[in-house]
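With one protein chain held back, the other chains of the complex are shown just where they sit.
So, chain A:
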Amino acid sequence: AVPQKKDPFPGQAPIPVERVKKFVRGDVDKVDALSAWIGQYTLLMVESAWLDTDIWFDILFSLLQYFNLNLSQFGPYRLDYSRAGRHLLLGGRRGHVSCIEWQSKALISEINVMEAVNDVKWLHNEAMFAVAQKKWLYVYDSKGVELHCIRKFNDVLRMEFLPYHFLLATASSSGFLQYLDVSVGKEVTAIGTKMGRLGVMTQNPHNAVIHLGHPNGTVSLWSPNQKEALVKMLCHRGAVRSLTVDKTGMYMVTSGLDRKLKVYDLRAFKPLQSYFLPAGAACLSLSQRGLLCASMGDVVQVYRDVWGTSVKKPYMAHRVRGAVAGLAFCPFEDVLGVGHAEGFTSMIVPGAGEANFDGMALNPYASLRQRQEWEVKTLLEKVQPDLIGLDPSMLGTVDRATWQQKHQERVQALGFDPLAHEKFKPRRRKKGRSSSGAVEKRKRKVAHEDQRVKKDKYYFH
């Protein structure tokens, strides 16, 4: 049995009455356990200037969202929230994997895989998850039943799931980036990056490009269509510790061993901001509303608006019980999940989650029927990996290059340019009707003729 520490101050802490008054309606004398608990945890809110205003939030719901899981036996915990934010997957380094419906604290399944666990990830729905174990990649059912052991994917350190492509991207310690199509179960491509151990990985949710951070300070961008990196950026003077990309695909936040936190514009690949940290942030996470969370050792700090104005101090800070190994914002809730050496902590971060979800896209309150229909629809519109590139809307642009090439070929074949026409020369009139202004006016009448599609002219298919 693991020796338990004795609490030197057993029972509830004494609560200041003024604090409780703020959050309890009616008679303050009738303070019950509920309000006592609220009073204690308002410590978190008081620091921030933003929350000095009186906001009434539903005590019941927020209470359910703040909790701690003491799991000190099985090592630092990696975590993953499902896409709708209802289910949470925890993976301890020493092999403990559990999935829970975190809002009701219902345990769906809990297993020990008897091997080191490097990373855990939900697949396309809450029925399956992938665990990167010491040697190979395993896929389990939500009940903990092992479905697949994929031996082609070995020494996987980090995983990212691309939901609209049904691709699981894995980064291995031997420098291989592999993509697995989870709908058909085939490996799409294995890219030998030749850049050493791939321990830092994230995806750009806007264009499904994988970002990898390297020990020489570079960040490389990969797509399954090319064997070379799409882009390589030098970001830090030391190793890149962690990186994250926001959901619009415009900003990338990286932190490195040079104790800097940098914000880059991803469209122009230019640095925007650079902040100094006491240590390199081991984990970074961006919420749906643009809150950045960085962890250094066992301290977790939340910053607002890192890419806008220069941030002077964090929005919130919290010390957890052990060194942080995993960090994730819950999708549609104001909650931050922290996986650390002593277990898991769920923190409330007001303003982190998107309040208005779209029922037809990700619906946390979907019924069984809605979920079934949604799964079929997303499978039908699964995007092929060929279309992954830096610009996701490339298919919607006009292909001018092909037209010009074909036109050149046509000119060569015919010997003359069939679309060429003489420049319009307006007639010179007498009696002062040919002043420069009048001539320009006559020219302007015909100026749009170039844009008109004439029936006699050809156009290519």
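The working rule: a contact is a pair of C-beta atoms (placed from the backbone, for glycine too) under 8 Å apart; a residue touches a chain by one contact, two chains touch by 3 or more; residues count from 1.
Quick note on the criterion: contacts and distances are computed from a predicted model.
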Per UniProt, the name of the complex member that is left out, chosen from "UTP4 protein", "Coatomer subunit zeta", "DDB1- and CUL4-associated factor 13" or "ATP synthase F(0) complex subunit f, mitochondrial": "DDB1- and CUL4-associated factor 13"
Chain not shown: contacting residue from A:T248, A:S274 or A:Q372: A:T248
Contact with the hidden chain (one of A:E381, A:E422 or A:D450): A:E381
Contact with the hidden chain (one of A:P3, A:P278 or A:G396): A:G396
Of A:G92, A:P205 or A:G280, the residue in touch with the unshown chain: A:P205
Absent-chain interface as seen on chain A, which is shown: 34, 60, 63-64, 104-105, 164, 205-206, 208, 247-248, 354, 356-363, 365, 367, 370, 380-384, 387, 392-396, 413-416, 418, 456, 461
